[in-house]
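Right, I'll just put the structure down here and ask away after.
Every protein chain of the complex appears in place save one, which is left out.
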Amino acid sequence: MNVILIAVTVLGAIGLVSALVLYFISHKFAVHEDSRIAQVAEVLPQANCGGCGYPGCSGFAAACVKAADAGSLEGKLCPVGGQPVMEQVAGILGMAAVATAPKVAVVRCNGTCENRPRNAEFDGAVSCRVKNMTGVGDTGCGYGCLGCGDCVSKCQFGAISMDAETGLPVVDEEKCTACGACAKACPRGIIEIRLKGPKGRRVVVLCNNKDKGAIANKACKASCIGCGKCVKTCEKFEAITLENNLAYIDAEKCKMCRKCEEACPKGAIHGFNFPPRKPKTEESTIQSTQTPNVEPSKAE
Amino acid sequence: MKTFHIGGVHPAENKLSAGSPIREAALPKQAIFSMFQHIGAPAKPVVQKGDVVKVGSLLAEAGGFVSAPVYSSVSGKVNKIDAVMDASGTRRMAVIIDVEGDEWEESIDRSKDLVRLSDRPELDSKTIVEKIKNAGIVGLGGATFPCHVKLTPPPGNKAECVIINAVECEPYLTADHRLMLEHPEEILVGVDLIMKAVDVTKGYIGIENNKPDAIKLMAEKAKQYPNIEIVPLKVKYPQGGEKQLIDAVIGRQVPAPPAIPISVGAVVQNVGTAYAIYEAVMKNKPLIDRIITVTGKSVKNPSNLLARLGTPFQQLIDECGGLPEDTGKIIGGGPMMGKALLSLDIPMTKGSSGLLIMNQKEARRSEPQPCIRCAKCVSACPMGLEPYLLSKLSAMEEWEAAEKNDIVSCIECGSCQFTCPSNRPLLDMIRVGKTTVMGIIRSRASKS
Partner (left out) sequence: MKPIISLSPHVHGGDSVQKNMYGVCVALLPALAASLWFFGLGAAIVLAVSVASCVVFEWAITKFILGRNTCTICDGSAVLTGLLLGFNLPSNLPIWIIIIGALFAIGVGKMTFGGLGQNPFNPALVGRVFLLISFPVQMTTWPEVHQGLAYTDATTAATPLSIMQNAITSGDPTVLSNLPSFQDMLLGVTGGSLGEVSAICLLAGCLFMIWRKIITWHIPVSILGTVAILSAVLHASNPVYAMPTQVLCSGGLMLGACFMATDYVTSPMTGKGQLIYGVCIGLLTVIIRNWGAYPEGMSFAILIMNAFTPLINTYCKPNRFGEEVKK
């Protein structure tokens, strides 16, 4: 009985002393942080994905507070939380919410197994970065998707997956937060973080090939051959530029008329999320892998 | 017997063409001259479509100090200058010539009689280096580093000896072996020239012990050169690696990059380069041809061909019995460090030491298994690194830790992947890490 009493007393005393020491030390060495940072951090999604450009959610919270003190929240966007979260942050900091246009990841390649024949067999570590080091890879196009899924393994939100039939990655627009991880992972820079567009509609050149037209043509049925027809059709809005044998549509200037899509002889330009259009003329029957809402233009 | 002290493996030698004397390959119908046949800035074309050229005509001048000019190995007309697929696996600029006849530039001395350094007392160090530079000589062991740059030590470095790399540790390749058996005297004059160029009085020729006939013959001929020593070396891969060779021959280890062999006083050149230097300085012949070993278990006639640069590989394999039915891989170089090619329509370049055809069975890798931490890769690594760790750090993108573990010292010899019982793609991942870390180091240096 005595033993138990001694044991309890001694341990209790040690506990009490430790608690007091910890209390005083925690107060003496306390880090004084602006309380607003913790408040902002609380409403953030806690994904710590880095999509905002800051190191984690706490880093973003600190940056927002700093920006608020400087006068404006311009340029600060949490892609995961989106506009609702930014409005909350603005509310906490007593600022006006800045409206930013939502973005999404777009895989600019339509070199499916059907469009782009494989002329070699890759046998090595299943990694796009490794496969890229072999040169142009196992097809004739040195700029197209390598198909090993580095982008898929980097996505924290399960928003991108490999389509086994086409060999290309597919982006789930509902889940995509435009954090940019997949774009960074791609060794060929095929994935672009682009404006989602009004009603989620956008027109994109689904090709990354910078080879001369003849080589691009031979390598893939759906390649951009740099012919420039699309540039001509867009003379009014000047949204399309041709550089290094590759056409590029500026999302901010694009008026969604889709004339370039009709004009492209290779079917390399695609409209996303447009309502099905009435079949007009004989066009290429190349199917886009990423537009579940668009019917392919039918050949008559 | 001398050897390097850390790591090493023993791949099967497969020197199928060792007994095959060098024979001249036929002229191609069209020769393709890449502007990227060397380390450094690409060469700049000085000809245009329609120009008539002879063997030895200048096609492209050097693009900078670390660069080399390109000379035509054929006579004919320039067809075009365009980007074509080359041995790197990418499309790069090349000069394409339609071959007509075999006319040589008059300045080239085609006679076979031996010219010694003592016959040309007017040749001093500066002239020799200049001739080498103008002839477009690059390291013929496969690295293709411009020779004149190596022979011009950076300020603060002094060459103490010349070491000739006649090791040829890659399985299958026998070009250097045959060169020693058939042109030993010319090689020795070439070595003498290199020693004069860097002003040293000691030269070594390192030869692996699986070439006893070459060792004997070279030792015999080298008796006239009291300053040149033939050094037989133990058969172990990668004995032919520059750093490993220096360690074996003179016992000095070159420190980690950015240190280079000249920091321990050594100037290393491949034996084929020494021969090319002889031809360039004594016969005014620019680098227009080289010996290439065309080989493989299913190849009908494994041979050592003296081929003109720019000859498509298709032609070379046709001269050795054609492409076998069961071909799996077409490799430019040897099996340990060579590059798997996409097709045979690729032209031969200055660095093409071998064309190896692997059959389907040999070519396929086995399925990788988890790392069992056996540490065999650590024992095999000739640079004293830990491949299992570097591979894992690269896969996890831990670039800081990879740098701390000396990933930039990796010489990409492949010993680790060769040894791994789990068939893991160690070198594939280490390469990704090495390129990334080197990029980080470069951007760090340019910022400061």
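Just so it is clear, A and B label the chains in written order, and each chain counts residues from 1 on its own.
FYI, contacts are C-beta pairs under 8 Å (C-beta built on N, C-alpha and C of every residue); 3 or more make two chains touch, one makes a residue touch a chain.
This one's a predicted model, so the numbers in the text were calculated from it and none came from an experiment.
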Seminar exercise, completed: Contact with the hidden chain, among A:45, A:59 or A:124, goes to A:124
For this session: Touching the absent chain in the whole complex: find that residue among B:26, B:259 or B:396.
Result: B:259
Exercise. Which listed residue, B:383, B:402 or B:437, touches the chain dropped from view?
Worked result: B:383
For this session: Against the chain that's been left off, what residues of subunit B make contact? List them.
Result: 6, 9, 11-12, 89, 171, 243, 247, 252-256, 259, 264, 323, 327-331, 333, 335-343, 358, 360, 362-366, 369-376, 378-379, 381-386, 388, 405-406, 409, 412, 414, 417-423, 427-428, 431
For this session: Write the list of subunit A residues that the hidden chain touches.
Result: 118-124, 130, 133-134, 137-138
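One rule holds in what follows: only the chains that are shown with their structure count from here on.
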Seminar exercise, completed: Cα centroid separation, subunit A vs subunit B, in Å, comes to 43
For this session: Report the residues of subunit A in contact with subunit B in the complex, numbered from low to high.
Result: 119-120, 123-125, 127, 129-130, 133-136, 142, 211-212, 215
Problem set entry | Of all residues in subunit B, those that touch subunit A in their complex | 83, 85, 88-91, 340, 342-343, 363-365, 368, 425, 428-429, 431-432, 435
